[in-house]
Every structure is written in structure tokens, then in C-alpha cells.
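Missing here: one protein chain of the complex. Every other protein chain is in place.
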Amino acid sequence: MKVKARISRRSFLGSGLAGTVAASVIGERPAEAAQDFQGYPDAMGVIVDLTRCVGCRSCEAACNKEQKLPQPAEPFNDYSVFDHTHHGQKRRTDETRYTVVNKYELPEIDHPLFRKIQCNHCNEPACLTSCFVNAYTKTPEGAVIYNPKVCVGCRTCMVACPFYIPAFRYSSAFHARIMKCIFCYDTRLKYGKPPACVEACPQEALTFGKRRELLDLAHHRIRENPGRYVDYVYGEHEVGGTSWMYLSGVDFDKVGMDMHLPKEPILKFVKDFLAIVPMVLTIWPALFAGIHLLATRKDTGTAEGNDENGEG
Amino acid sequence: MKHIISDVPAIPIVSHEKPDGSRWTIREKLLLGLSPSEYRAQFIRNPVNWLLICIFAVGIPIIIQRYLFGLASVTHASNDYPWGLFLGFGLFGMVPLSASGFMLGTTVEVFGRKDFHPIERLALLNGLLGYFFAVVYLEVDLGMPWRLPYPMFVSLGPAAVLFLVAWHVATYLSVQIAELVPAFCEWYGWLKGKRFIRSIILGLTIAGIILSTLHQGALGALFTYAPGKVHPLWYSDAFQWIHFFCSSIFAGLSMLIVASTLCKYFMRWRCDERFLDSVDRLTLGLGKGCAYAMITYLVIKIVAVAHDNEYAYLLTGWGQYYLLELGIGVVLPMFLFAYGVKHARVGLVRFAAVISALGIIWNRINTALIAFNWDLYQEIPHWKEVWITITIYSLYFITYRFILYRLPILYEWKGAK
Partner (left out) sequence: MQRGNHVTQAALTAALAALLFLPAPGRAMDATDAPESIEIDSMSELYGPVSFDHLMHTEIAQCAQCHHHTTGTGPASPFCGRCHDGAEEAESVACTDCHPVRRFYADYLMTLEDPELYHIDKPGLKGAYHLNCRGCHAKVGGPTGCQDCHLMTEAGEKRFDTGQFAPAAAGERVRAHH
């Protein structure tokens, strides 16, 4: 139902904007637009358990091969890459890697912590809602996939993504495209297989399953292991909920995770503006035509008669 | 230019007919009635052209490099700062400065202020070229520039703000071209087209207001996709689009004052008496509009800070930078405008316009680049990115000048209308 409501809202906006007028359609909007998309019921997801990750980079290697990404500059068992920084920032996804593990050394803990990053596959993704050519799709399996055939390369998705995930293939003039984790959708997810990184993880730091069941599992794990975890599932509510979620033994912001993200989908912040579009489209013509009639009345008495005065 | 023009009595061309009664050919009109050698001589004599040649000598090869080897060859290829100067300046800066077209169109055609007529075409041209070159900047920046029409015809994402921007800029470009068709028709001598446009000018103007309101606002609303990335002082989910729309009003008017000033002092030979006699008075009128728009903008800016309760940020370094931007970019020119208008000091109003135009560019670059990723790090653009930005702007300048030299923008066509 919700999915349908969303689609009709989208197609409504299409007709509304593309046609520029069509006031009759605009009346249908509010009830449906007010709903947020909560995610597909059977969407898959992953719990990343930071207490289990040992920083072996097996997931990075597996992703590289599965997605046929370019050979890395350093081998995947070279752990000096954890010290690489860019403008003081730890490694992030780019056109050569869809996932990255970073190391965090905290004074209060005697061993380093590791955190994997990749696309979190939001329930209501900002990249998708900001894309003006519909290059992104949230599949019922939970993956946020990308269609390079229609992408224009405007990179609004990169601006919109609160997790700084989509990267651009800047290095090519003719084969530029967005590069991002697609949950191994084409090759694995849609055949009922876990993504390559999950399969590769020796520590089972990545637990794959239905998102709704994973939430149970995450809270179960917190409950049954007192003291091991911070009582918070990152991604349960962040930006409207994500398919990939995190468990941690330390506060999430200490391992580089943004704890200030809104709990609503990014789209919510844009809706204020989207709501005024139909108003401007319908009210402005009448308003300004009326002003015109008032403003020019004393000259000629009619708007038509005014035209020859305007000769330049 | 001036010297050659003053040597030849028939130039500047303001009519289809030469003094002897024969008609100027299109080629003669293109060369301003000069012979090719005279034209070349006037071109070389102008030191501005030498500067432009230097800019292009470096800039054109870099642009070719960008199209052959990708954006990474001319920018820092940052994934954290997906939008650099091309959009920060070229799109977000050029578009508000080009709001003059719809502002003056509204003033003259809708509000019936015929006294602004002498400057209306300059405003329309300023608008058209600004938008056109914003698209040129976009074409440099887009990863796949050959797919520019995709959002219109191939794969539509109508719920996206950028979709609005794309459609509205595209249709508004068409509207502005249509609004300038009369000038071209007069010059070219195709009067049917001109009369047709006159008959629909009110509709075009109102379409222009709608489209401008929406896409000026939409450019601001684009940043509401990044609520956590833009510094809270430059960000407001409720007011972002109003800030952008409202500031575009005085940005467009200021740019028009700047353009008309340049025309008055550096292109006097091309202006007619009607323009020269009225430009000072109209500048004061525009300055008044700026002052009103600025106070409105300032109030909404303060309301936004109050609405999100961001006073604490004002005490930080970012807050001081924010106040500096508002102080120099808005408050200062606002008072200069007000004082200049009240005491009929045209020079002061022109000075204020320069500051305010620069202030708007500053604001847009702040929003798109400086205050963006404010708690991450600051990206300094690659020199080639800067150079390309300047090169495209030079191209804009040349095109602007080329049209002003020829079409009846600053003067009234004396020939058949």
C-alpha cells in the first residue's frame, strides 16, 4: 500500500511539473505525500557487529573481486592502509572500492576497533529521492541499485547521501559513472545469496538476513550480552532506517559514525519546498495577471490595449 | 572601437538602411559596418582583448583536457565535495545574478512601469546570457554532458528538486530567448516574429515569474538534501528556498546596475540618447528595489536563525564569518543603496551594486563550498578548475559584448520595426 502511495506521488509530481499546470491533479496530493515510506517488508539487511570485526579486510577483497573493481594499490592483506588519510579523514569509498574498513584506536580500550563502511541501503534513500533521472532503485530485496545508462553525472546523490557513500568515476571522460555498493544485487542478492563481503567475513561480524528479523537479533544480542554492547542499533532509525545496521561496544561517534543524523528520511527536509511548487504554479498566474490589470488600468482601461505601448 | 566608429559617419548601425538609402547586409551588420581589416584593427587595439586571449590560450587546452581525460585531470576529483567551482560559482552564482530578466520583465510588462523600458532589454539579455552560461558551466561539470536532455526526455525523476531546476531553467531559457526575439528580429529584419512575440509577451512574462520563483528557490532547496553537511547558519529547511529566491531579486538588479554602468562608460558609442538620458535615473530606481529586497532578505535570514534557534553558532568562528558575509555582502550595500537613492548619488548606488553582486557570489560559494562539509575539511579548488571557471566567464563576457555591439539592446532600432 505504502509503496503504491509513493509511486503515485512520484508520478503525480511528474505530470504536475512536466505539464507545468494541471491544477486538478494538485488537489490529490496532500494525503499521499504525507506518508513516509517505511521500507519493503521483506527487505534484506546486514548487522555489522563492530565488537567482532578484526580488521582483516577480507570483505574489501571479496567486494573487489565480486564487483570486478580495479586492482588496489596495496594488497588486501596490507594493514598499513589503515593509516592512510585524505585531508585528515580516514579512508572512504571511492571509484575503486565499494567498501572500506577503518581502524580506530581508543585510549580506553586495549585493542583497536574496526568499522566497515559501505552503502547502508536506506529504506528511503536520499540518493534515490534526489536523482532527477531516476537512476536509483530500491529493490524489494532491500538493495539500492544504480543504473549507469541514464545517469547524467550531476552528483547530487553524492551531495545528498548522509553517509558519504556514492563516489564518482572522475578518472574517465567517456565512462564516468557513480560507483557504489549495490548489495551484490545483480550477482547474488536476487538469487538468495548473501553479498560477497558477508560470505567472506571470517568473524561473522556481518550477519545477513531479513531486516525485520535482524532488528530482533540485534536487540537480542544486546540483551543477552550485558556489558558487551552500547544499547543502540545504528541504522534502526537513522534517516528513516537503513538495511545495513551497526552494533558497537563503544559510543558510535568514537568510531566515526555520525550520531547527529536525523531520524527522518532526508526527503522530509525537501518536502517544505516541494509543497510550495503547486502553489506557485497555480497562484502566481492569477496573482500577477491581476496585478497587471490593476497596474495598467489607468493607462488604457484594458490589458490588450496596453500592448502597443510596450513597443521597444 | 570608439575611434573607428567616430571616423565613419554611418556607424554605429541603428537601421537597416545606409545613409545612401541602400540596405546593410547581414555581413556588414556582423562586422559593425567595418571592413574586415578595420574590424581586426579595432579588435587588436583593445587591451581587454589581449587579456582575454591570454585567458583562452591556457583555458581552452585545459577544457579540451577535461573532455578527453575526465574531470580528475582538471579538478581534485573530490568525492566529499561533489560540487566545486563550476557549480558553486557557475550555477549557484550565475543564476541569481541573472534574475534581472524576470525582474524587469515584471516591472515593465506586469506592473506597467514603462519608464524602465530603456533598460528592459539589457535586463533580458543579462538574464538570458547568465542562464545560458550557467548551463555551459553545468556542461563542463556534468560527468556525462552528452546526456543533458535525459531528465527531460529519457528518464524522468520528477520528485527530485533538480528535476525542477532542469525543467524550469530549460523552459525559462526558452522564454528568455522568446523575449529577446524582438531585438533579434529588428536587427535581422524579420518583423512577423517580433509582432507574434509582442502578442504573447504578458504570458511569457508571467511564465517567467513562475519559473524564476521556482528554480531560484529550487537551487536553494537543493541544499535541503544535505541538512547535516551545510553549516546550520547557511542552512534552513524551511527557509532555504526563500533565501535563495529573495536574494536573487537584489542580485539580479545589482548585476543589471553593474552591466548598465559598464555599458554607459565603456560602450557609450553603442547607447542611444534615450538610454544615456535615463540610465542614471533608472539606476536609482533599481537601487531602491535592491534596498527593499535586501531588508526583506535580511529579516528572513534572521528569522531563519531564530526559527532553528542557532544563536549559539553566532558566537563561534563560523558565526563571525557568517556575520561578516551578511555585513559586507548585504548590510553595507543595503545602507549604501538607501543613502545613495535618498541623496540621488548614482555613483554610490553603482558601488553598492558591485558589492552586492559580489556578496551574492560569496554567499553561494559559502553555501556550496565553504560551509559545506563544515566539520569535515576545506577543499581548495585545483588551479585548473579556477582557470576553467574564468575561461567560461570570459566566454560569457565576449558573447555579451558581441550581442551588445550589434542587437538593439542599448539603443532603439531606427529602421522598420
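Letters are used for the chains, namely A and B, taken in the order the chains are written, and counting of residues starts over at 1 for each.
The criterion applied here is as follows: a residue touches a chain if its C-beta (ideal position, glycine included) is under 8 Å from a C-beta of that chain, and two chains touch if they have at least 3 such contacts.
Predicted, not measured: the structure shown is a model, and the values here were computed from it.
Asker: Where does the absent chain make contact, in terms of the chains shown?
Answerer: So, spelled out: the chain left out of view touches A.
Asker: For the chain left out of this view, which of A:89, A:139, A:172 or A:203 touches it?
Answerer: A:203
Asker: Since one chain isn't shown, list which residues of subunit A touch it in the complete complex.
Answerer: 52, 54, 56-58, 61-62, 64-65, 71-80, 111, 192-194, 198-199, 201-204, 207-210, 213, 216-217, 220-221, 224
Please note the rule applied: only the chains that are shown with their structure count from here on.
Asker: Nearest whole angstrom, what separates the Cα centre of subunit A from the Cα centre of subunit B?
Answerer: 33
Asker: With touch defined as at the start, can you tell me which subunit A residues reach subunit B in the complex?
Answerer: Of all residues in subunit A, those touching subunit B are 9-11, 13-18, 20, 87-89, 92-94, 126, 129-135, 147, 150-156, 158-160, 162, 164, 166-173, 176-177, 258, 260-262, 266, 269-270, 272-274, 276-277, 280-281, 284-285, 288-289, 291-292, 295-296, 299, 303, 306-307, 309-312.
Asker: Report the residues of subunit B in contact with subunit A in the complex, numbered from low to high.
Answerer: 66-72, 75, 77, 79-80, 82-83, 106, 108-114, 117, 120-121, 141-145, 147-148, 150-151, 154-167, 171, 182-183, 198-199, 201-202, 205-206, 209-210, 213-214, 217-218, 220-222, 224-229, 237-238, 240-241, 376-377, 379, 408, 412, 417
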